[in-house]
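Removed: one protein chain of the complex. Kept in place: all other protein chains.
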């Protein structure tokens, strides 16, 4: 882990956005929750963009849409490298890839999710048979185990992971909102430093202990979300219609 | 997967205990939730015992206490083989092991949990560095990945997995009770057939979709629990005191 | 049955408005869905299939972004940006639904708990190989969750227009595009035909009303076994 600014005390992890933004720097490895932009933390993403952080090495499910989720980081040429399962919804990222400006590695979605989780729970990797007989095998080590062939898929971590929660408390306990949960719970475990953005910050003890999805121990900082500032794709289509 | 009696329809998985017991047979591989007997399904365990099933190959965290959790299966000589992280709380299982009546394989607890989960989510195995330099290495394949050494830990599944839930609905959705959750959620995924015992069976829609721990798709049958029929160890100590 | 050799080239298109073609494919594919099963619909045309599945037959739709039991799109103005299918389109919650993360969603898929998936196709081969994610040099969106779905669902229905826009067969002896998964497709549904992948080869089960076996065979790039007579849909 690199040197980084001091973390807030464990009993109160709530920090102003500006304090959280101290943890982002050029050339860093950054992992984000979200699936097609849904569940990607909007305020942190905007903050990273406005701070001018560039040359990013990103890990996430996808590149969002040009104006949604992580999309603007690509549109504004802040990304050097991406590990994702697809970029079909962000043609600008596709163009950058075609022109050689953006290095992209694809991983099957479920494999990518397990690789991130493996990093999050301190495993070295997982054995997967998805993608055997396809280009997903390219460059991968294979391993024979109990008569079957598997790809060795290394664990993934990142210097910083950012996630989007519905509610958080000062200990960093998180719950998510419906399908905005998607990649967030395991991305939250995989950051060397994890920063959660929450729509609502509630008092300690207000979250049902049986329903907490991410225990606070995995979260280093919590920032108040300013909410979604983009137009969802299906809203854009309606506007155009 | 072996031939087995017909499963109930997916829209109503609630069955009488007798119907669930049709799925247990001599010599089978059986996996159970629970940690020191806490969270091990009491009614199913009692049913297996009373049906006379024997020669079992078990996978679980531990052997419980002699009268608690899976313990009576050992005390009544129904177990041929056990894969667990410890048996310290069931000296009768330890005696059987010393006499060669019971074959025991130990796995570090977190590794065992991940091996069961790996089976439950259809992975081939996981790479773990816990236990390097100890007897936990014995008989394991090692693998070098990105300059580090890992043990290759194969995924585990079982013909039948049994779990103990606080509440279930007819679709098989489950929530657990406090630390009785322990091994249950991933054991629930690892059975070729999974049978859940629940303290309370609630109408479909009664469980908060955000708080469901085991989605019903992993569960094949639900039986009504008759509750704990043993005395907890700390109660026994109090009685003796 | 008699084997018919594929005819290269073939007539372009099948006529009809593209939206109507998509609707016809989705409608026929919907009839493959068995009551009381768990189904994942791929992104694109497969999503339309849900519109043709009766609500009262206990089908549970699964989405790899982390939901089991999603329902129809809500009425306009009632959409929720945090409640969508894997294609990012708004859906609703049915009783008994649950939310979970994507490792659990793919756990269900890899563990074989998914009864069926319906996926779009760029090519399907005579032995059921599926290519649906990459056209080298033209379209590189990434595989998303298609490899898991194609390889691990218990039954895979591939839906596609019978030929490409250029009239090239999409059902072929060997896929020329990079594969999503080998030997995974059980059934192919197009606007012209329903074709089963069997160990003996492709079997033409049904032909669309108003079209002939010869027409279908001419537009198919692999030999077809034809029962006498095939069904009509």
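Miscellaneous remarks
Each chain gets a letter, A, B and C, in the order it is written, and its residues are counted from 1.
The criterion applied here is as follows: a contact is a pair of C-beta atoms (placed from the backbone, for glycine too) under 8 Å apart; a residue touches a chain by one contact, two chains touch by 3 or more.
Keep in mind that this is a model prediction, so the values were computed, not measured.
One chain is not depicted; across the entire complex it touches A, B. Residue B:181 is the one among B:13, B:78, B:167 or B:181 that touches the chain not shown. Only one residue in the set A:123, A:166 or A:180 touches the chain that does not appear here, and it is A:123. Per the touch definition above, the residue from A:73, A:116, A:171 or A:223 contacting the chain not shown is A:171.
Hidden from this view is one chain, which touches chain B at 35-39, 61-62, 84-89, 94, 97-98, 104, 106, 108-111, 113-114, 117, 129-136, 176-186, 213, 228, 232-235, 238. Hidden from this view is one chain, which touches chain A at 9-11, 120-123, 169, 171, 173, 189, 204-205, 207, 209-210, 212, 215-218.
By definition in this document, only the chains that are shown with their structure count from here on.
Distances between chain centres, each the mean of the C-alpha atoms, put B farthest from chain C. The chain pair with more C-beta contacts between its two chains, of B-C and A-C, is A-C.
The geometric centre of chain B is 37 Å away from that of chain C, both derived from CA atoms. In whole angstrom, the spacing between the mean C-alpha positions of chain A and chain C is 30. Shared interface positions of chain A, i.e. residues touching 2 or more other chains, are given as 114, 129, 176, 178.
For chain C, residues touching at least two other chains, in rising order: 93, 99-100, 103, 106, 109-110, 152.
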